[in-house]
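A protein chain is absent from this complex, but the other protein chains hold their places.
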Amino acid sequence: MIDNTRRSRKHGARAAVISIFVFLLIWQAATTFTSLGILMPSPLISLSAFFKSFIVPIGPYPIFIHIYWSLVRVVPFYIVGAIAGIILGITMGWYKPVAAIFRPIFEILRPIPPIAWIPIAIVWFGIGEGSKWFLIFLAAFMNVTINSFAGARSTDPVLVGCSKMLGASDWQIFTTVVLPGSVPYIFAGLQVALSSSWATIVAAEMIRSSEGVGWIIISSQETNNSVNTLVGVVAIGIVGFILAVIMREVEAVLVKWTKRDI
Amino acid sequence: MQKNKTLLYLILSIVSLALFIGIWYYFTAVLQIVSPKTLPSPVKVFTTFIDKFTNPNPDGATLLVHALSSLKITLTGYLTAIVIGVPLGIAMAWYPKVDLYVRPIFDLLKPIPGVAWVPLMIIMLGIGFASKVTVIFISAIVPVLLNSYSGIKQTRDVHIWVARTFGASDWQMLTRIAIPTSLPYVMTGIRVALGAAWTTIVAAELIASTEGLGFMIQQSRGIYRPDIIIVGMVTIGIIGSVLGLLLMLIESVLVKGRSKV
Partner (left out) sequence: MDEARHMSKSIIVAQGISKTFTNKRGSTKVIENINLEVRENEFLCLVGPGQCGKTTAVNVLSGLEPASTGTVKINGKTITRPGPDRGFVFQSTALYPWLTVMGNVEYGPKVRGIKKSERREKAQYYINLVGLEGFEHSYPNQLSGGMQQRVGIARAYCNEPVVLFMDQPFGALDAQTRYLMQEEIIRIWETAKRTIVFVTNNIEEAIYLADRIVLLTNTPTQIKKEYKIDFPRPRDYTDPDFLALREEITNEMDKTL
């Protein structure tokens, strides 16, 4: 039932290709032979439109420029939010007075999804880039803080005792035990934060912008262009996937010690 | 000594919260540096909150009507996702054939955020109930299914061998061993899906809707009523927390029932 041999993996890849092919085939048949074709573009049309969009612009730009715009909005403020989140989360998790001061406010804001901040962000920072930066910062900050906090909280007390015994000062315990011990949690947070930031920018661009992947799908919807809407959805999925893979690779390089050789 | 510290931390928390609201009040209501069109005072937010329970203006419905509208759509899509996603995830993990052919489709859907489906669904199903329920369904079923799937995959070979030596059928092994093992993972999926569903409904209502909490805060932005926006945000937060707590309650009952057996 549960096996991970190389043969079964190869088998899996073949099945995946077959499965996706069959899925596309059913979709193609459904749109060609039934009335679903009126509502929904066929996969052939959608895929050719997707590849065409690299040369023929959608609105002002070809698709990769739209993706570039969305990424330029996300990446810098994602990093800023993540760094702030790591600092606050870890210190809150380790130093009880810091938790006592910041945690109540944080817990009030935490259940509000970043997307729900869009209207007030526009009120505060205008419809331009400022509000988007704020939203991305928030999405990254919230998720990373929660996970870093959990990471610092889960510090192994035996390791702390061990460090004390070996002569480490409180600050050394913080930097050599609490911080590295939280790294797997921090990465879990960074991963969640990345998909949350990506969803938030898509939503924000749908509400107010003149370029970006979110803009593609909303402006296509406004003109009832279901083909380009689908092209936008595919682009959002692919970029989201690539971002998650990059994050996983970064983690694999930085957190070597969780891998087992034996 | 320990007790004194706990008390000290409690005082610190209260002071910090009071300071937060105090500064907010001082800058908005006392100094009036910040325009009420940008950030209303906490008092104003509170009175709006009370007022919104009975006053349908300026966005056409009271707070409760909006909240119920959002909840109805969310729960319909979310519960459907659980009813379909949990068995499908279990079947995928237990029967390798299903796994091989269904999982790739879900791996493709996984990186697409729920919001991104909104415009497509509007084109296909219009702005109403159906399109939103579908969007919620899609955004909730992915975590439910993938977590149920990994839950079943946690089943220990040892347990299966033991069961086999006792002559358990495949079906018995699934229901007596694999499914109980998977329960914590299934619950995680259900919890993650709730967050995804609740976030997505707000987003969907922000983008295109005629009622709901997302619609309410988006409308209030257009007419410079940040007090209603904040009331809406707080309500979204409260409902999200309450739903999360309810789920935790259900989970603790389920897990307790299991440990008694």
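Order as written gives the chain letters A and B; numbering starts at 1 within each chain.
Note that in this section a residue touches a chain if its C-beta (ideal position, glycine included) is under 8 Å from a C-beta of that chain, and two chains touch if they have at least 3 such contacts.
Model, not experiment: these values are computed from the prediction.
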(request) Just list which of the chains on display the missing one touches. (result) A
(message) Among A:38, A:55 or A:165, which one touches the chain that has been omitted from the display?
(response) A:165
(message) List every residue of chain A that touches the chain not included in the displayed model.
(response) 156, 158-159, 161-169, 172, 176-177, 180-181, 183, 255-262
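The definition used in the following text is that only the chains that are shown with their structure count from here on.
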(message) Applying the document's contact rule, which stretches of chain A touch chain B when the two form their complex?
(response) 1-2, 11-12, 15-16, 18-20, 22-23, 39-40, 96-97, 99-105, 108-120, 122-124, 195, 198-199, 202-203, 206-207, 214, 217-218, 220-221, 224, 226, 229-230, 232-233, 236-238, 240-241, 244
(request) Would you tell me which residues of chain B are touching chain A in their complex? (result) 5, 8-10, 12-13, 16-17, 20, 37-39, 94, 96, 100-105, 107-120, 122-124, 153, 155, 157, 160, 195, 198-199, 202-203, 206-207, 214, 217-218, 220-221, 224, 226, 229-230, 232-234, 236-238, 240-241, 244
